[in-house]
Every structure is written in structure tokens, then in C-alpha cells.
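Below you'll find the structure I mean.
Left out: one protein chain. Kept in place: all the others.
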Amino acid sequence: MPNKHFVSADQVTPAFADQLIARAEAFKAGAEPQLTQPVYASNLFFEASTRTHTSFEMAERKLGMTVIPFDPTHSSVTKGETLEDTLRTIAAIGVNVAVIRHPEDAYYTPLIAADVPLHLMNAGDGAGQHPSQMMLDLMTIHEEFGHFAGLRVGIVGDLAHSRVARSDMAMLTKLGAQVTFSGPKAWYTADFAEYGPYVPLKELVPQVDVLMLLRVQLERLTEAETREFSAANYHAQFGLTEELAATMPKQAIIMHPAPVNRDVELASSLVTGPQSRIFTQMKNGVFMRMAMLEWLFK
Amino acid sequence: MPNKHFVSADQVTPAFADQLIARAEAFKAGAEPQLTQPVYASNLFFEASTRTHTSFEMAERKLGMTVIPFDPTHSSVTKGETLEDTLRTIAAIGVNVAVIRHPEDAYYTPLIAADVPLHLMNAGDGAGQHPSQMMLDLMTIHEEFGHFAGLRVGIVGDLAHSRVARSDMAMLTKLGAQVTFSGPKAWYTADFAEYGPYVPLKELVPQVDVLMLLRVQLERLTEAETREFSAANYHAQFGLTEELAATMPKQAIIMHPAPVNRDVELASSLVTGPQSRIFTQMKNGVFMRMAMLEWLFK
Partner (left out) sequence: MPNKHFVSADQVTPAFADQLIARAEAFKAGAEPQLTQPVYASNLFFEASTRTHTSFEMAERKLGMTVIPFDPTHSSVTKGETLEDTLRTIAAIGVNVAVIRHPEDAYYTPLIAADVPLHLMNAGDGAGQHPSQMMLDLMTIHEEFGHFAGLRVGIVGDLAHSRVARSDMAMLTKLGAQVTFSGPKAWYTADFAEYGPYVPLKELVPQVDVLMLLRVQLERLTEAETREFSAANYHAQFGLTEELAATMPKQAIIMHPAPVNRDVELASSLVTGPQSRIFTQMKNGVFMRMAMLEWLFK
């Protein structure tokens, strides 16, 4: 039997999304995992990402997996080994699933083509996919509203650098939600226009059910963008200020993939406010990753 | 119920010290831990500290906790996240207790004010507190003598940079011990004078029950201090040489928070000698940390 992989948001049909959300919600309600054999997992983070890394570590342990530590920054990769050979090595050592974060887009395509003998779980690739983040976003929305059809979702901010925005908009559209965009207009490129209109932030906020704020990825800005960037200006023009938040519908929720730049994407006081689901997203992330990892072994 | 924290030596009353020492001694004698629920722990070391880190890792496992690794040097902290948000994140992920070492004095005060939703255990802050080191020192003295009242404790060396010296002198005084100080006189500042006199080392050594040697923290010296520092000179003037050690009372013990600079604070041959309790301190550290961590969940 070939190994199953979870590498791309494109794998997720609406029916599969429903199935994963149902399983993750069951885990959150206390369901027991159903792994029928001992599983050894390794997390290969070639890029720093605290919350994703820690979340997978927790999910693996809650599933009863044994986690074998692997630090790519101390690895043979630095001795010129190919990623394929690194994975063949840890598979030979007995690791059954590799959770990988890597700076290169679609790093997993040649690995799957080479038929590496273990399961792959993509924890983010370059500016490409981040399927577990998309799935925990969907779960958080589903948990709140019970459905997706007709929901008004505003996605605001650093669209250009966001791997999450692209997957989320595509999947939410498939699921029947209406997506609109805001933030700096230069970041609203043609691929977003296919999915929904650009709306000035002051018009958008009073009309949403879900306000997804994207992180300004300061570390990915070009030199010129960095020179021009001012946190205070961004906040005033494109951030969710306290004043603006007061115009949100009462049932609406605020989401953010984190880490948050407080007083940039949103006012610091809103981070733990009643409409914020930012830490709920993180909590849900563990249960969703449990569902995704368990699926690999079904 | 609010979360309990163990952040400061100031929390420790003499009665509480007795209770923790009794529990740690019970663990050393083989008592079973009494955690009534699964506990997930993370160790956030923003500063290097092998022995404290490893000791907590061991204590957590001996208590049956699951340890979720977290490397702050690879973390979102480097993407500008606040410490509060990092802790809210790992709490959302399911971590129940964070053991933290941080270079900033009293880093925990704003965290507790913000009511972060998990237990905090301070493993050392800047030049401030290091309560688990104080407690393992007390345990080691108690184990040796069975009491504190009337014990003569000499604290020698780098008082100025020692977070341990301050807590130890205060607590030992409360418990009825008599504290005296020695070492370079420039490091004997007014706050120490309140607790006990300065005594030249040759007079001090023959009169002690406990000789606490402090580590010369070369990495914290000023540039000028570093230029002037000579290991051989320090050892001759302020170190415990073999000759001087011969004048110690037979029942007296040598303590040191480690890592030791051999042939600086004390002669190399004394490190594993019959009066040394340096490795006993480390052994006791695990049992004391078990008692402190268990207390958080009682």
C-alpha cells in the first residue's frame, strides 16, 4: 500500500473538509484516537515556526505517537545531503511520519515522485501551502456558526505574502462563503480579484461575520517595503482599531493566524477581547492536526 | 480557580520551606507523585542553563508529566511576539505549566498581572530570583544537619552577580542560621551588610558549618573587571585552596551552585572530596523541583 500524504490544500474537497472538521470536533469533545499500531513521528522544521511546531508536537503525543527529535539545523543537510536522502534515512531508522516545514515551495513534489517510504505531512512550504492552518481556520468558523454557506468573510492585510489567504479564500468559496478583501491595495493582486472584490476597511468591517486579519510578515518584506513601513501608519490605515472594532456586528469574530503584531494588525486590547478567536484557533489547531495525522494511518 | 505560580523566593515562608523540604526528601526516599490529571509541561529557556534545564526535564518526567519541547531561540519571539502572547499560545495548545528562564528581571510580573492561563515556574530571571536553587540549597543543608537554627553559614565570592546569594541569606536568616560573608570586598555591598558581617576567608573557614562558594560569573563581569581578573590570583586570595580546606571543621560541608570553575573558587581536588556536597545539590535539585512542580497542582 503506498503511503498517504497530506501536503496540499488542493487535496481537500468540501466532503473531506467536513470529515476532518467532524473528527477534530470529536477529539475536542474527548474522543479517543484510533491508531492501531505504534507510530513514530519526526518534525523537520527547516524554518522557525513555534506555534505550528509545538502544536504538532502536542497533537502527536495526544495521539499516542512517539516523537523522535530531529533538528535540521544540526543535520547532515549541512553536509550536502539531499532532502530525499534525509527522509529515506529517518524512514530506515523507523520513523513513520515526517511533519515538514520548508522554505522551498512544493518541496514535497519530488519526494512523492521518488516514493519516499513514509508519510508526509506538510506544515508549510515557502509561500505555498499550509493545509493545517487552513483546516484549523475552517474548524474555528464551523464551530462558531455551524455552517459556511452565506457567511461573509473579510480577509485583510498582507495578502501577497500569505500562504494561508490563498487556500482559505479558495476553500471558503467552494464551501459557499462570500469572500471580500481589504488592506493595502498593492497586495490585492489579480488572483485575489477572481475570488472577491476589494472593499475599503471601514465599509468592510460592519458587514462581516468573520474578519480574518493577516500578519504583516515584516521579515518577508523587500528592502524598499521595510524602509517605508510604519507600524502606526499601517494600524491607522489598515489595522483594526478599537473605534473600527466597535462597528463590527455583534456575532462577528476576529481571526488571525498569529504571531500577532499588537497595535499593527489590530489594537492590543482586542487580542483577548470577546470577539477574538485567535487563541481558539490555536487550541483547535491541536485537534485538527490530530485528525489530519490520524487520517494518514486510516 | 486562578493558576498558582512559583516565581519568587519571597513566596517561601519558613513553614512552606519545611513543607517543600519534607516532600522533596520523601521523593528522594521513593514516594510516588500525586498528580491527579495528565499534565503537559514546557521548558522555555531564553538563557543557556544546562543543569537547571536538565534537572527540570528529569523532575517533570519523574512526576509523569508529558514534556512538550519549545526552543525560544527558534521561536516567534524572533518574529516580534510578546512573551505574554507566546505563553497564551502554548497554554491554548494545551500546556499546563511553563518553566521559564529569562534574562529580564521579574519578567513574570506582567505575565501574572495579565493572568496568563497556565502555571508559571521561575527557573531564574536576570540577576533576580532563582527559587528552585534556593530550595535545593536549603534541602541539602537540612539533609545534612536536620535543622537550620544556629548553623554558621559562610557565603563566599561573587555576591554582586549572584541571584542565589540574596535569596539564600534572607531565608537562612529567617530560619535561624547565622550568615557571614567573604570574598572580594568590592562585592560585599550594603544589602549584604544588613544580614551579616564580612570576615576574612582565613578566619571564616575554621568557623563554618556550611561553606557556600559562589561561582565567578566571568560572562557577567564588566570589561574592566575581565581585564583585571586572574584565575590564579582569585584562587590564592579568595578561593578554597587545599591548605585552607584543611582548616575546615570536620562536620562542615562545601556547597557550590555550579558550574564550578575548578582551581578558581575551589581546588580541583575538593570538587569530589568527602566534604563536597556539590553533586548532592544537583541530585537534590531533581527531588526539590518535583516537590515544587507538584505543589502547583495541589
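Should a chain be cited, it is by its letter among A and B, assigned in written order, with residues numbered from 1 in that chain.
Here is the rule we use: a contact is a pair of C-beta atoms (placed from the backbone, for glycine too) under 8 Å apart; a residue touches a chain by one contact, two chains touch by 3 or more.
Keep in mind that this is a model prediction, so the values were computed, not measured.
*Asks:* Of B:Ala48, B:Ala193 or B:Ala236, which one is in contact with the hidden chain?
*Replies:* The missing chain is touched by B:Ala48.
*Asks:* With the full complex in mind, choose from B:Asn96, B:Asn122 or B:Asn261 the residue touching the hidden chain.
*Replies:* Answering carefully, the residue with contact to the hidden chain is B:Asn261.
*Asks:* Could you please point out the chain B residues that touch the chain left off the display?
*Replies:* Residues 45, 48-51, 53-55, 57-58, 61-62, 69, 73, 218-219, 258-262, 271-272, 279-280, 282-283, 285-286 of chain B touch the chain that is not shown.
*Asks:* Can you list, in ascending order, the chain A residues touching the missing chain?
*Replies:* The list for chain A reads 40, 42, 66, 68-70, 74-82, 85-86, 88-95.
As a working rule, only the chains that are shown with their structure count from here on.
*Asks:* How big is the gap, in whole Å, between where the Cα atoms of chain A centre and where those of chain B centre?
*Replies:* 41
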